[in-house]
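All protein chains but one are shown at their positions in the complex.
In this document, chain identifiers A and B correspond to the written order of the chains, with residue numbering beginning at 1 in each.
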Amino acid sequence: MAAFALRRLLGAIPLLLGIATIIFFVLNLAPGDPASLYFNPNVPPEVIEQVRRNLGLDQPVHVRYVRWLGAFFTGDWGQSFAQGRPVADILMEALPNTLILTGTALVLVFLFGIIAGVWQAVRQHSWSDRTLSIGALFFYSMPSFWLGLMLMLVFSLKAHEWGWPIALPPTGITSVEYEFMGAGEKIQDRIAHLILPVATLTLVLSAGIARYTRGQMLEVIRQDYIRTARAKGLPERRVILKHALRNSLLPVITLLGLYLPFLFSGAVFVEVIFSWPGMGRIIVDSIMQRDYPLVMATSFVFAVMVVLGNLVADLLYAIVDPRIGYET
Amino acid sequence: MSTSRIASALLPGLGHVMAGRGFTGVALLLSWLTLLAVAALGWPRIAAIGETGSLDDWIAVVALVLTLALVWGWAQWSLRRQQAGGTIGESQWRIAGRRLRRDPLALIGIAVIALLYLVAVLAPLIAPYDPIAQENIVETSYLAPSLSHPLGTDQFGRDVLSRMIYGARISLAIALIAVAIAISLGTLIGAIAGYLGGWVDAALMRFTDMVLAFPRLVLLIMIVALFSSSLTLIILVLGLTQWPATARLVRGEVLSLREREFIQAANALGMSRRRIVLRHLIPNVLAPVIVAATLGIGNTIVLEAGLSFLGLGLQPPTPSWGNLVSDGRQNLIGAWWVATFPGLAIVVSVLAFNLVGDGLRDALDPRLRS
Partner (left out) sequence: MSDSARRPHDAAPAAHDTPAREASAREPLLSVRDLHTYFDTDAGTARAVDGVSFEIGRGEVLGIVGESGCGKSVTSLSIMRLIPQPPGRILTESSIRFRDEELTTASDKRMREIRGNDIAMIFQEPMTSLNPVFTIGDQIAEALRLHKGMKKKQAREEAVEVLRLVGVPDPERRVDSYPHELSGGQRQRVMIGIALCCEPDLLIADEPTTALDVTIQAQILELLLELRDRLGMSIMLITHDLGVVAEVCDRVAVMYAGEIVEQGDVRQIFQQPRHPYTEGLLLSVPKLGEKTDRLASIPGVVPAPTDWPVGCRFHDRCPYGWELCVREHPDLFPTGDGRVSRCWLEKHPERREQSPGYRPIGAGEEVETAAPAAGTTPAPAGEAGPRSAQRGSR
């Protein structure tokens, strides 16, 4: 087991290396002056030329690559053009916000998706199964940005307009007067701001998980060992929750791993729409502003999160499925 | 020529109904009549095409004529084949076709897709207004939905419905071509990796994993923002980031198929590996690939819309459903219709493709006994 984990971990390193390389080359192949990678375009050309020679930017690509790689992996991520601050600082501020958003959403997606999927499988063809299926299909087909806007429209903007008792704040992570609130109010405020963004992400993604779980459970229930469990005289609840669920969870865990990229893409849109100060919004803004150091670092962090997430999913799978240690 | 054949030549679908294939007959009749209705409604524009027709209009007219010919032709051929008799083999496709016919949700999906195709192709003929014309902005901007503008107008007074109709062309075309690229590439790579195994497999899969691990949106945003927003680039990048999923799927299928006896038999007969891959493996993996492709079209529509929403896809004034929603965002509370309806269009299209994809998956499932 430990050997398995170690091997997976080591395997992730070349993956990350490859990703960083891709990022570097994509940015370097972009049309335009390569020196602009390190400088604000407003700087006068003579200065750029000078610094370029100084820093060896007129060196061939592979030399630059090696030097960049060295700097990158030792934590020197440069300065942001647009904000004039170290990139690392900017990321440190934004990362927790994104993690709160995606973390909460992930837990809820897991819960709702699996519970809905199991329920549907056990009550196949019933009225609740059909309704949930159609609902899941709807949400599965929705672009997250549109759902976010609609939720914002109804539960925030129009709610304020129509004077509903529960009107959620439309944007931001905290209210303007946050600093002046009491501790309890602060928590409430944060939660209120969290609801719509998390709801958007959760609705869209749990639909997919519910569909998948339902399919897996239906398959597992057909298996011979479920028949054996029933023949033993076990109550149906135990058959489903102990015997069937354990076996269905395995592929669902894998799917969650595969869903992580979608979780983060969705987070990008949600952050943009709700003005959530997280990594998603930073990456969109920084690309628009051609703030290359920030772009590189943010994309890399995104990729790392996805890879780590997949790693955790793989490890979980290996723990839960006794057959794994055998083959690898 | 039998009466049903003659009837079919006059009115496609009638012959099928007479010959007992009511379902196909009604579907054909409906399609035929819809096309004729469109031609009738758009007749003024079609008639004037000699003088005022743009390239767009010509394309639309040609497409209309072609579609009419296609529907008519298929009706004749299908009827003739049925009457020529002989046994029709029970291929998995035939069985799937039958099962699909009994699935109401999938049928709705197919109908919606057909409608979308028509809307996209015949856009110049059915859009009530010019999608990019801006008239008297003061008077026409942000009009709520009404009879003259069923879905309202945006901030420049442009008719939302017309923009949505033209937007359909872009969004659907991009999605279809991108997915076509993705499944071709993915199937080939997956089949090769699965069949050859060994280091080829390992290397290809490492590469596939790498592309898969990357959050697709981030890569897309980067490439499109840094390079350009050309249509070609968008399609290429969408396609080139989707093939890994298909490749993994195909590889898995090929791995399980490889051990089946008919492949071993082909080997024993001395068939070259290339032949085995092309003629035996790939036809057998087609079923799950088609299902994945159909579902993939839905995803791609959403993704392209997302790009346009962020301003990175097609640039205004070219309408794409994504940038329509983005336009609407600027005045969400005042003019909710600008953002809502294009988004609904996305939902409906993606829903239709998902319904068909699901239906196909169930219909092609070899384990479900009738």
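Definition applied: a contact is a pair of C-beta atoms (placed from the backbone, for glycine too) under 8 Å apart; a residue touches a chain by one contact, two chains touch by 3 or more.
Fair warning: this is a prediction, and the values are worked out from it, not measured in the lab.
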{"item": "Missing chain: touched chains present in the view", "value": "A"}
{"item": "Residue of A:L27, A:A229, A:I282 or A:V295 in touch with the missing chain, whole complex considered", "value": "A:A229"}
{"item": "For chain A, the residues touching the chain missing from this view", "value": "125, 223-225, 227-235, 243, 246-247, 250, 320-323, 326"}
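Going forward, only the chains that are shown with their structure count from here on.
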{"item": "Touch list for chain B against partner chain A, complex", "value": "206, 209-210, 212-219, 221-223, 225-227, 298, 302, 305-306, 309-311, 325, 328-329, 332-333, 336, 339-340, 343, 346-347, 350-351, 354-355, 358"}
{"item": "Sites on chain A touched by chain B in the complex", "value": "14-15, 18-19, 22-23, 26-27, 30-31, 137-138, 140-146, 149-150, 152-153, 157-158, 161, 258, 261, 264-265, 268-269, 272-273, 283-284, 287-288, 295, 299, 302-303, 306-307, 310"}
